[in-house]
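All protein chains but one are shown in place.
Showing chain A:
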Amino acid sequence: MEPIKNISRRGFIKGIGLASGGLVLASTVYSFSKFEDEAEVISEFNPNLFVQLNSDGSLILVASRSEMGQGVRTSLTSVIADEMEADWDKVTVKQATGDKKYGNQNTDGSRSVRTLFQKMRQMGATVKSVLITSAAKSWNVPESECTAENHFIVHTSGKKIGFGELVDIAKTLEVPEKVKLKSPKDFKYIGKNLPSIDVESLSNGSAVFGLDKRIPNMKFAAIKRCPVAHGTVKSFDKTEALKVKGVVDVVEVPMLRKAFGPLGGVAVIATNTWAAFKGRDALKVEWDTGANDSYNSEAYMKSITANVHKPGHVEKSIGNIESAFQSSNKSVEATYRLPHLAHSPMEVPNAVASVNGNTCEVWAPIQSPQAARREVANFLNTEEANVTINVTFLGGGFGRKAKPDFIVEATAISKAINGPVQVVWSREDDIQHSYYHTVSSQYLKGALDSKGNVTGWLHRFALPTIGSTFTPGKNLPQAWEARSAKDVPYDVPNMQIETGKADAHVRIGWLRSVINIPHGFAINVFADELAHVAGKDPLDFRLNLIGRDRIQDTKDPYKYNTAKLKHVLKTTAKNAGYGKPLPEGHAIGLAVHYSFYSHLAAAVEVSITDGSLKVHKINMAIDCGTAINKDTITAQMEGSAIFGMSLAFYGKITAKDGAIEQSNFHDYRMTRMSQAPDIHVEVIDSNEPPTGVGEPGVPIIAPAIVNAIFKATGKRYRSLPLSDHGLV
């Protein structure tokens, strides 16, 4: 998000309140236009883009980030309400459209709260200040005698006036540039457990997800895409498709070779989704499969593994890794292999687009509404101002819905048929045409001295980069994709991190916790392997490996803190009863990882009975700085545990001759209720700035499971998923 700007005073804007002072996030005077249509009867006060106070006391707060289950519509708005001293029961939340005036709206990277917490506090505090001034003026008393309490301004004499009654005065006042924020001890909503503001609509079927959007005359479309990424249509025969009852048209969708461009194919347009699917089944398409049709997962894994078994590109080197190995008492080496993954949110990609001349309105479950706006405008060769992106509820995102390719598809079809259309992906489309989480091979080698201390750490990895999606041909990780390996918070004097080449043959994308999945796995399992060879208890060994208390030496304002890392590890181990007697056959495995600026650890208790794995308990501890909503953080950890189990148990996407082999939940399986363990989460109390929550719980689960299996059985599994090893 752009910093909150102190733009010059612009005076009143079209009678809808004032837009002067320090809190307007962008300079356009049309910033409030989305509210203009609605407030006919009651007057309203729009001190900034995120707040609309109405004269009846109702308060509309704007969520600029997309809601996909992480609770952002509740968390950030509750921050505004807290600083405003508003009554939460009077709040409704309005979802922002995709517009740069809101600052960065990309809902990914576990950063909504981290980047917006202070700004939302300021939004709320500013409004409160204006309301206090308004009351003081109307009573003709000093402002210092007035305070805000639960949607009222209260005077020291005891008289009080409702927020709504102050709207008409407030609109005439300037918004102050500087305000005092509340003391954290006075927080009313922050740090408490507000339930989701949407819990009812999400439990009674009334919440409108992208897939539920209906507009007049809307048709439904399904696209047949080339089984091989970036293949193109050679020819097609629509005769049989057009015979399907309900099918009204068949059009070609162009393939655009850009990051968020559609894959292209042939679209069947119908009066209902099922007819569109049936019509698509009846289509005959000949493909030019292109350069990726020789992509075979097994051969590919061999080739990237060969690349990590030879010297690679050095990303980081401290001390002297070669002499560390030469002088070591023992050395340990291991290679870890992880497959591609697909996000598979429960709601498949979909979008409604309505193109009308050079304008377009879209309704879609999208994590990146501004990217969508830009892509649609580019496609239509029009101005972004002519494109409206309405953000619906997202039925899960996990990074898939950060890529608006499906919105461009809907736009292309709407333009071609000259009417509104909803593009619906089938589950097969979702699994076979995703932006896949990278496939990886990682080689680690460690040196131990005679006391079992780690004196050398070599980590070499090869994986197709997300950069290849933006710049075709890129075959080495980008700097940020090496960071979670380079910044491993272990106190080792000789360390070298290298990367090997890996060409991409499918679209590579970011999936919940991204590069931390492979790095978190390899680093945590390898540390456990070192502990075993050193003859040490894994917990003691790991605490020693993290080493001295120290704070990361970096220019980044956020730094890892090894004291915090050790604390979360010790806390979760204690909560799990680590070291105490367990039921026969049970064992606890540990993992600890710093990502998205948060410190996390997991202790997972498993057993293996007749060769079959059961996860009994998952304990997690997270230090994410100030907790806006502990219940939401706990929920995100619970979800991360299940997400992490799914990828550990079953997560595997493979290609044969360029085509993805899995197709639906029978061969791309998910954890289910019967496998769900008891999950206990400890959120560490902190007054430091908030850090990431949505993603960092994921990468610690799989390695903790693998480490627990080793402790229980003595067998080490260095590749996932565990279903490949017959354990689940």
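We take it that a residue touches a chain if its C-beta (ideal position, glycine included) is under 8 Å from a C-beta of that chain, and two chains touch if they have at least 3 such contacts; residues count from 1.
Keep in mind that, in the parts below, contacts and distances are computed from a predicted model.
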Record-based protein name (UniProt) of the chain missing from this complex, from "Multiple sugar transport system permease protein", "ABC transporter", "Putative membrane protein" or "(2Fe-2S)-binding protein": "(2Fe-2S)-binding protein"
Absent-chain contact - pick from A:143, A:168 or A:198: A:198
Touching residue (missing chain; options A:638, A:661 or A:724): A:638
Of A:347, A:605 or A:682, the residue in touch with the unshown chain: A:347
Chain not shown: contacting residue from A:274, A:325 or A:558: A:274
Contacts of chain A with the absent chain, listed as residue ranges: 67-71, 193, 195-196, 198-209, 211-212, 214, 220, 245-246, 271-275, 277, 344-348, 393-398, 424, 426-427, 631, 635-636, 638-643, 646, 664-666, 670-674, 676, 678-679
